[in-house]
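What follows is a single structure, and I will ask about it in a moment.
Omission of a single protein chain aside, the complex is shown with its protein chains in their original locations.
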Amino acid sequence: NEDENAIATAPDGRSAAFGSGTGANDERSSTYFRRLYLTLKGKAYGWSYKFEPDFAGNSTNNGVATGSSNSSRDIAFQDIYISHALGSGDVFIGQMKPFRGMEELTSSNDITLMERPFASAAGTYGGGSSREFQEGIFYKADIRDFLVGASFFDLRRDNTRPTEGIGYNGRVVYAPLHADGKVLHLGLSYSDENPQTNGNDGSDDNIGSAAAYAGRRGPTVVLGTTKDGDHARTLGVEVASEFGAAEVQAEYMLQTVGQGDGARDQDIPAWYVQASYFLTGESRPYKKGEGVFGQPKPASSSHGAVELALRYDHAENKDSNAGCDVAIPASTGANPLPATTVAATHCEASLITAGVNWYVNPAVRFMFDYLKGENDRGFAKDKPQAFTARAQFAF
Amino acid sequence: NEDENAIATAPDGRSAAFGSGTGANDERSSTYFRRLYLTLKGKAYGWSYKFEPDFAGNSTNNGVATGSSNSSRDIAFQDIYISHALGSGDVFIGQMKPFRGMEELTSSNDITLMERPFASAAGTYGGGSSREFQEGIFYKADIRDFLVGASFFDLRRDNTRPTEGIGYNGRVVYAPLHADGKVLHLGLSYSDENPQTNGNDGSDDNIGSAAAYAGRRGPTVVLGTTKDGDHARTLGVEVASEFGAAEVQAEYMLQTVGQGDGARDQDIPAWYVQASYFLTGESRPYKKGEGVFGQPKPASSSHGAVELALRYDHAENKDSNAGCDVAIPASTGANPLPATTVAATHCEASLITAGVNWYVNPAVRFMFDYLKGENDRGFAKDKPQAFTARAQFAF
Partner (left out) sequence: NEDENAIATAPDGRSAAFGSGTGANDERSSTYFRRLYLTLKGKAYGWSYKFEPDFAGNSTNNGVATGSSNSSRDIAFQDIYISHALGSGDVFIGQMKPFRGMEELTSSNDITLMERPFASAAGTYGGGSSREFQEGIFYKADIRDFLVGASFFDLRRDNTRPTEGIGYNGRVVYAPLHADGKVLHLGLSYSDENPQTNGNDGSDDNIGSAAAYAGRRGPTVVLGTTKDGDHARTLGVEVASEFGAAEVQAEYMLQTVGQGDGARDQDIPAWYVQASYFLTGESRPYKKGEGVFGQPKPASSSHGAVELALRYDHAENKDSNAGCDVAIPASTGANPLPATTVAATHCEASLITAGVNWYVNPAVRFMFDYLKGENDRGFAKDKPQAFTARAQFAF
């Protein structure tokens, strides 16, 4: 009986966050819609809910559609949960991100550069199926200078196979300074995932790390994955600080992927250092209840705010004797090359990203990033470059 | 010119009705989003409309995704119609459920146990493509102690093949007592479907009965289908009564599936008896205009309402000489087994379901069901068990 309790539905359409990406080696240029959210959230009888389909899905993201000329679209939900206060915090039932790191948990509307760092689910959980959002039970509490989060989840997202294993995760943040413009943030997280490998339908649900070292339409090196359904264990460390218009943050993630009975585990460390500065003097607001930075309102309503940002990313697997595969997407242009996979004897990638963000107003942001990556394949070096732009409308 | 008449759009987001299902034989445990609706309905110039996409679609429902690790999502619309008053009732043009039985027509938000009975479209129309929602013209009128419904429809849903045949249906309900807590409900329905078998693209649109005898992630026996596009004819009988906090209902459906020229029809009877009782004293409201029961508001706003429920389901095909196929989904866990189909010489299944429902408030309900099924395959008995839970948020 739906009508009696029609309370507080807040349709919150983030209309479009799209971008034109000029691909690596100037050969993979295209435009695409990166995110097309429709967010519904509300509250009824002390319970909250959030319902957020992303109509852009996975298929358009990585530059090579699965089908032929008309590829079917993949709807991948972001948050889908109901939540209720419990003790000093809130419990969430449904799908959301486990608490695996600072930039990982920052909304895509607020991230400083267009791509998340290697040391986030995009990289550290990028070696297998999408492990960014998971179905389970989550708890988060904001207590004085601390923030604690715990997750227990099925290793699946709403649009992936139903039986992929189980994981748990915890995160503690200590933020002795947490005023806007004066922040000191220290974080520690740990995750343990136990994937199930149901090879019966031809799929492989192992977990592992990858590095897209020239953005979303460039090449990706798969640094290593679990074998035979062995555990993946990931330790994360976060340090961030803001002084007025300047902000510096760094994260380190060490993922250990089990290789099955009798075989030695492999360690895959990934880390980044990122600095950003508002030429127009704003400070990113610090969201104490989430342990992440948000997006400032421009001080000037006429010309908006301008931010410069720089990041260095690095990820490596020294324990792999078999080397690493590098996936290179199809190129475009006059004589296009097909998508290929190249075997590298060495497993290491790094990436420098420099960006300029123009916050026109609180709803509209334009981003411009230059990326220069390096992959030492052992026998040769791949140094792709990319220039990307993004127009974002969110409210 | 859209803006001039923007009248009465009522966004009604049922945020999430998700559940954690522990599968049959403890080997198919998983979580999934069972329903993710977005409902829009409104009225303009004397016409009503309803528009209800279900983003959970079919693919995540039955526990085995179609594709590899990232399966494309299926959006299956529920109701999509426009309607207008006509005589003593209303005519509907679009997609909705034909009037095929009481628990079939009860909203998934209101059903007493997590799965609908064998004697509903889930079972009696479960042998082929989804026949729950159909495209066509529908009429419903509520006249004193009676309720009449008639349907004429294309045998397809919005997400199925376009040319599957034609059907019609009628239902009459007599409810001499229809006050909340004092109900006597007698119903009769009849449906005739004439499927088209267009084997040219490899599909088979025959209609028939099936029984999932351990819930949605357990095994399913296909009890029989039409052959060569012959008719399926289904007679349904409904009896229900409510006395205060107690409610009892039973339905019987007899589906006759034609076997083509010269071959004898097969009869597939399915029936159930269901009883439920509110420990906290509430009565389910009776929806006279639909001929179904709804969901009560908890008498206590602090601890909510608690309901116990029990159902016995049975379905059988005595006329099949060829026996019946049993589809067993892939298992999970350490040494997972692939999905298989087992031939049974006997065509019969039964299921006992015991449930506890906790109505926390009018928007939130938690359901816990225990299922114990039995399938006498002729040469062996399969007795799977399942424990399932569901968290539901609807308003």
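Order of writing sets the labels: A and B. Residues in every chain begin at 1.
Everything that follows uses one rule, which is that a contact is a pair of C-beta atoms (placed from the backbone, for glycine too) under 8 Å apart; a residue touches a chain by one contact, two chains touch by 3 or more.
Please read all numbers here as calculations on a predicted model, not as lab measurements.
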item: Touch with the omitted chain, as defined above, among B:49, B:272, B:359 or B:393; value: B:49
item: Touch with the omitted chain, as defined above, among B:154, B:267 or B:374; value: B:154
item: Touching residues (missing chain, whole complex) on chain B; value: 1-7, 9, 11, 38, 40, 42, 44-47, 49-51, 53, 57-58, 72-77, 80-82, 93-95, 128-130, 135-136, 154, 156, 158-163, 196, 198, 200-205, 229
item: Residues belonging to chain A that touch the chain removed from view; value: 10-16, 18, 20, 28-33, 36, 38-39, 55-56, 60, 63-65, 68-73, 75, 107, 109-110, 217, 285, 294-295, 330, 332-334, 336-339, 360-364, 391, 393-395
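Throughout what follows, only the chains that are shown with their structure count from here on.
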item: Length of the line joining the C-alpha centres of chain A and chain B, rounded to whole Å; value: 39
